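Structure, as structure tokens:
Here the complex is missing one protein chain, while the rest keep their positions.
To keep things simple, chains are lettered A, B and C as they appear, and every chain counts its residues starting from 1.
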Amino acid sequence: MELEKKISRKKPTYFREHQEALYKSLEDKHATVEVDKSDPLTTRMTLNMGPQHPATHGVLRVLMELDGEVITKCRLDTGYLHRGIEKMAENKTYQEFMPYTDRMDYISPYSNNVALCMAVERIAGIEIPERASYIRMICCELARISSHLLWLGTMIMDAGALSYFLWTFREREKIYDIFDEVTGHRFTVSHSRIGGVNNDFTPAAVEKIRKFIREFPDELKGWHKTLDRNRIFVDRNSGVGAIDHEEAIAIGLAGPSLRATGIAYDIRTFEPYLHYADMDFVVPTRTEGDNLARYYCRMEEMAESVRIIEQCFDKMPEKGPIRVDDAKKSYPSKDEVYYSMEGLIHDFMMTDTGVCPPAGAESYHAIEAPKGELGFYIQSDGTGHPWRLKINSPSFSNLQGLETILDGEMVADTVVLIGGMDPVMGDSDK
Amino acid sequence: MLAVVLLFLLPSAAVAVYAERRVSAFIQNRYGPNRVGPLGLFQPFSDVIKLFLKEDIIPEKANRFLYILAPMIPVSTAIITVAVIPFSEFVYITNLNVGVLFLLAVASLSVYGVTLAGWASNSKYSLLGGLRAAAQMISYELPMGVALASVILFASSLSVLEIVQSQELWWNVFRNPIGFVIFTIAAFAEANRAPFDLVEAEQELVGGFHTEYSSMKFGTFFLAEYMHVVVGSMLITVFFFGGYHLPFAGYWLPEMSPLWKSILDIHVFLIKTVFFAFVFIWVRWTLPRFKFNQLMRLGWTRMLPLAILNFAVIAIILYYIS
Amino acid sequence: MNTEIRDNILQDIREYLGDDLLELNMKQTYPLLLIPRKRIHDTCRFLKNTLHFAYLNEIIGADRFTSEDRFEVIYHLVSLRDRWRLFVKVLVDEEQPLLPTVSDIWKSANWNEREVYDMFGIRFEGHPDLRRIFLPEDFKYYPLRKEFPLLGVPGSLEMPNTTPDHD
Partner (left out) sequence: MSLDRVMGEGYFTTTVDALTKWGRSNSVWPMPMGLACCAIEMMAFAGPKYDAARFGSEVFRFSPRQSDVMIVAGWCTYKMSHAIRRIWDQMPDPKWCIAMGACASTGGMHRCYGVVQGVDNFLPVDYYISGCPPRPESVINAILKIQDKIKEQQSLKLDS
């Protein structure tokens, strides 16, 4: 035992205080699994997973105490991607800050753009044109599909079937192509603007999106066919990491993880934004609360997203402005900038000071990002920079829940559980 | 004869590596390696050259002797296994009269390599991999043995050559389908291939037992894995698919001179082996991995009782027929 | 959310807090209550148990950069039953940045309070595991305070040793 202790508690060589505090906190944690201490054979091992580990989806560090292969208690250590995005926001104008939101949840950047824009629009009192909001909705739903595709691929890859990852990536490439056509970049798009969007859909882009939503349901059906009745997959996921709805609310899960426990908390219906109130869609929920339920929720959400995009195309006005025609609130169009003096001045002013919400205003706006509720709490001091901008990120909430869920599961389950929770460290670490 | 077989087996691992990369690429809508040599055929050789010339790291706290010894065991057991496999009626290294027992004994030796590697490298991930290997091998050795016992009943001999000859008319897969299924699953588990690759479990244990191994020591494990794939497919062929026999050969195949018969037999044997190697690869790239407790449950509560039942039923039927 | 339920809830809060409800800001989309530091714990318990604000969404810290009551902490609550959000604000002094924890009321307050501690140095009394969450424990500053420079303090975070044989 003494030797075991010596090996597993090797002196940390960097950030000594931090490591020691972390290990101490693991020892202090109340174990939820009662293990018979009288058995001399129950030697404990502390296993460090991460920060660089194939299954931690980035740089999450999981510190766990093992009894055989069962995790008796675990601690998550985050912050390996912490760059101080909230500090940076205080030093940028609202529009300048938008590219940073791309790099928050880098699997679905469009949702983050929209979340920031809508938060700023609410605090500054800007109404966006109808066509712009439909463009935002379509792209947000595409981003949701793309995020869930990556979740599907990585989760099954973590369970051991590598090919699914590449199959889902093939579909993701199609969405990348669409974003490439619409916005000019594969995935860090920065397409949304305060007061609208940057540019309209080109006919080629519309054609590509229509083709994608025509073909995608078949692919989805194929995955359902190979996974729903796959015994190994079902056995590995059902009952794993199960949590009931009361506990889920208490530990503050968000998004599909919360909906898998039976709580239909979806901002799109909870307090509809854009034109989601006019759309006909259901919020998929399950009651089991385990990893399989999360799988079904997300899979059904992808199908719903396709339906929403179809309805958007039906209801979208054929022509119309895509940005507010008010130079105090949004960028003027490029035509105006190139051919008129006022346009140039406005463009310059927008870049220099940007939108100025009233002093002392505080406001919150959330959208339903693929991972859950993504909200921005903004405090304004009357200038073009936010005084304080707080990001309410879904991955942060989900990771916090993960710390509770992992207790009592097996080492092999950690990977599917982390995959099933689908955290993005850039989102959670801010 | 031995030299010929060795020359055949060693490159076969390289070919299996290449095949795995191309087949996986095909499954995943990719090209796979196609730049090195014609169709990328020299890719495994370039990997081996690189691995040979890489720095060899032995962890400071590792048990040096066992750490160096461990990679040799899986390779040697794979090569030893070939000793009793008949490639044709006349081409085999030796015909042991207890060949089946020999095979089982050698197969259970190979677990030492994995377990020792896991223990000796003094890493927690490796240790977990090694422990899983030990448990997995023991639980799948038993169903495999019992499935083989049901094969022996048909041949009334422990010699591998006689088992193959007993299948001249009817392959064992038709006479003993449940035994075939059990043996195939056990062979997958013995070769540590997906869905039973939780010994190396890249996503959980980084590399499992070979996490700490670098350069050619890792390369040896890598090659041993593919040798076990080849050997595993050979064993399935020999025990259940009539070895070198064409289907129902006894009924229609004319008498041939030993030379021509040998050439035909070897080709038939190779084709069957290649097919099963393909199945190994195919399964690996499409199925998720088992969890440790599921694996144990499958081994002890499903496969072992089924194998014993199968053995008993066959024994009773054979007793009444004869 | 119809106005009747909303008025009822606000009436309940007014009755419960009495004079301690320092400010009720209804100018924004969601109501913002300002309450004194000493009432935060029991108010939170009341909001959760009686008014069904079962879901604590986040805890926001902010630096007002004023000489007194420098920091503010905002609790963002959601009532899933009434489909409504509520923000509860408390002011914290710079000299004594202490608040009672609410992690015994909502488990999810755990990490959120750690985040506020990490960014502003506001300590939460009774928190089960108050460590820094993003930055290493060795870091001695609180980055979201306004006086902290954007580029950080040189040397406050160590860089790895580039000679390989360190141990």
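Assume contacts are C-beta pairs under 8 Å (C-beta built on N, C-alpha and C of every residue); 3 or more make two chains touch, one makes a residue touch a chain.
Keep in mind the model is a prediction, meaning the values are calculated, not measured.
Although one chain is omitted from the display, it touches the following shown chains in the full assembly: A, B, C. The omitted chain makes contact with just one of the residues A:M45, A:V70 or A:L166: A:L166. Of B:P33, B:G118 or B:P288, it is B:P33 that touches the chain left out of the display.
By the touch definition given at the top, chain A reaches the unshown chain through residues 13-15, 51-54, 58-59, 79-85, 87-88, 99-100, 102-103, 106-107, 150, 165-166, 169-170, 172-173, 176, 186-188, 425-426.
Residues of chain B in contact with the chain left out of this view: 21, 25, 28-36, 40, 42-43, 45-50, 53-57, 202, 206-207, 210-215, 218.
Remark: the residues of chain C touching the chain excluded from display are 134-136, 143, 148-153, 157-162, 164.
Assume only the chains that are shown with their structure count from here on.
More inter-chain C-beta contacts link the pair A-C than the other of A-C and A-B.
With centres set at the average Cα position, the gap from chain B to chain C is 60 Å.
In terms of their C-alpha centroids, the spacing between chain A and chain B amounts to 43 Å. Under the contact definition stated at the top, not a single residue of chain A touches 2 or more other chains. By the touch criterion given at the top, residues 7-8, 45, 47-48, 53-55, 69, 156-163, 166-167, 170, 230, 232-233, 235-236, 410-415 of chain A touch chain B in their complex.
Of all residues in chain C, only 25, 27-30, 32, 54-58, 60-63, 74, 76, 78, 80, 83, 85, 87, 106-108, 110-111, 115, 119, 129, 131-138, 143-144, 148, 150, 158, 160, 166-167 touch chain A in the complex they form. Within the complex formed with chain C, the chain A residues making contact are 13-18, 20-22, 25, 28-29, 78-79, 82, 84, 86-88, 91, 122, 249-252, 263, 265, 270-271, 361-365, 373, 375, 377, 379, 387-388, 390, 392, 396-397, 399-401, 404, 429-430.
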